[in-house]
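Below are the structure tokens for one structure; questions will follow.
Shown here: the complex without one of its protein chains, the others still in place.
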């Protein structure tokens, strides 16, 4: 890359302190090799099959290329060498090394999933030395309320009160919906009336035990309530595990919502393989933004094409950086390193062919990597620069 | 680009007189900066939001790169510099400069939209010194007839007569449907019977005032009537403003129409992000053609990948060039310059790697840029060469 990226841009990409606007914690306990390899496969929920190793995949090559040196190995050390070396470190040491190496100035953490196996925002700050904000998962809030025994007739008001309480915490900077996993996007996104919400809440609560909200009425209600409060809303889109019907998470299916909702900032997350659709929406709607996080890690060396395609049509003020790392702290680094690399190759080519200046390229990096997140979540510039 | 494109191909690309087979007029009156920036955003119908400038987008970079020199500025002059300089010119001067610089030998003009703010085909000829033909928009013809008071029982016959009259004008070389905006493509495309057409016409006319046809019966009727007359039919596909349900404009949804219609030349317009689907259809059906106009402008430097992907499967006789420029005359130039640049880079690479000869590349340029349009619309070669 050095040879192909102009010096000033390369330097800026190396030094830029990113906002990772959608990320989860790192493993807090030890993990065996099978667990580690399984954590590198986004789509499957099974162990990696016997006939292969996940090191023989785009993300596996990327781990060997970019993470091995952080553990004192040569780039592209073999999978076996990598695993032997990694096993010599405890979880805290691993988190510390990889999170610090990521060059991230602020983590914006989705705390809604498997919170007990991974680090909290506070622990991420401890590992990395930089600030962490939180994102509230709407489906989790719904489930917590109903599991705690909220009566159906009171549910709408209870949800509003709980949402108000949650976002009163200044560290909570937005909300997220995983409708992609629960209903798909081809549902009725109009604001449900109070009676419909009560009825849905009653039906869900009646199931008892650990609840799983999969009712579009409750999800649409939560999304509109969040929008009423002016909260930025993250939406899981596309790439994810095989529980979701990928074709029903095409962001174009969100058009009815995007056209009619109160226009708070909406962040379409991941989006692969529908990232061109997401870019189209980001240029068509002032309030729509997107990222290609998660997919960057899983595409490894191929993420250059992904990052390039994400620059097809959207204004540069409408895209954000994220890693969507979860579990192995390698992923917190990898997202950052692969994004910097891809932006360098893509923008370096634009500069070299006279299609933008180096100053333009640096401004594009700063917008996508830092400033757009500051704007949509309301971080002040100073706090992001200092990291706290 | 010069270094990467073989000389003969580069020269040919610079000099080729294109047929811009789908284009609109240029602004005839002055426009302020907000209006100019808004006209560079295809998807949105709102002003560009305060937190950004449309110059910070792929199309904005392309304007600075390729249009600044036409106004006497350095390539990549800043957005502010560009705007200051541009403000020194009147609309006629701007149209003249950009339209002449486009190297287009014939404009094929869609006159169906906002005709009062943009130049007529005659005015485009005056600005550019080259011929302009017209495309009749079928939905507009339908609306004009019903607004003028055509009685529903007479409507089928009135439509046929109006269509005959319209296309008797030798300058009208084809028709266009914007079903994408009105119904989506997942409708019944079979030829409706007379009674159904009468009923639909009656229902639409009863609305009164300024009509907006959104009835698949009336649109399918119009399309089949045009095909009966052997008229080339343009179809808006994909990329457009947020009024359309983009996923319902996937050209694959046109399969029922394409399989059963009278096989007059069909031109799928724009097609992004479904351009690979369009290429597939163009190779599967003798009468189907496509372009990637509009999207080329909005992708700017990224249009190279688009042009490359458009060459995936379709025979070279089945693709056409268009800008789909509308409003700022920069767009009439930009489509041409970006297409030439992309074809040079893509075909230059094919030559350099031994995958085609320079003569092959030049023939491909001529087919897509000139000859396929001449064939489908019936222009004689001579008239295209002379530009009149």
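Letters are used for the chains, namely A and B, taken in the order the chains are written, and counting of residues starts over at 1 for each.
In this text, a residue touches a chain if its C-beta (ideal position, glycine included) is under 8 Å from a C-beta of that chain, and two chains touch if they have at least 3 such contacts.
Note that the structure is a prediction, hence the values are computed from the model and not measured.
Contact with the omitted chain, checked across B:219, B:314 or B:373, is made by B:314. Contact with the omitted chain, checked across B:149, B:170, B:208 or B:354, is made by B:354.
Note on the undisplayed chain: of the listed residues A:298, A:332 or A:375, the one touching it is A:298. Hidden from this view is one chain, which touches chain A at 1, 41-44, 46, 49, 51-52, 54, 56-58, 60-62, 65, 75-76, 239, 241-242, 245-247, 272-273, 295, 298-302, 305-306. Considering the complete assembly, chain B touches the hidden chain via residues 250, 252-253, 255, 258-259, 276-277, 280-281, 283-286, 308-309, 311-318, 350, 353-357, 360, 363-364, 367, 375.
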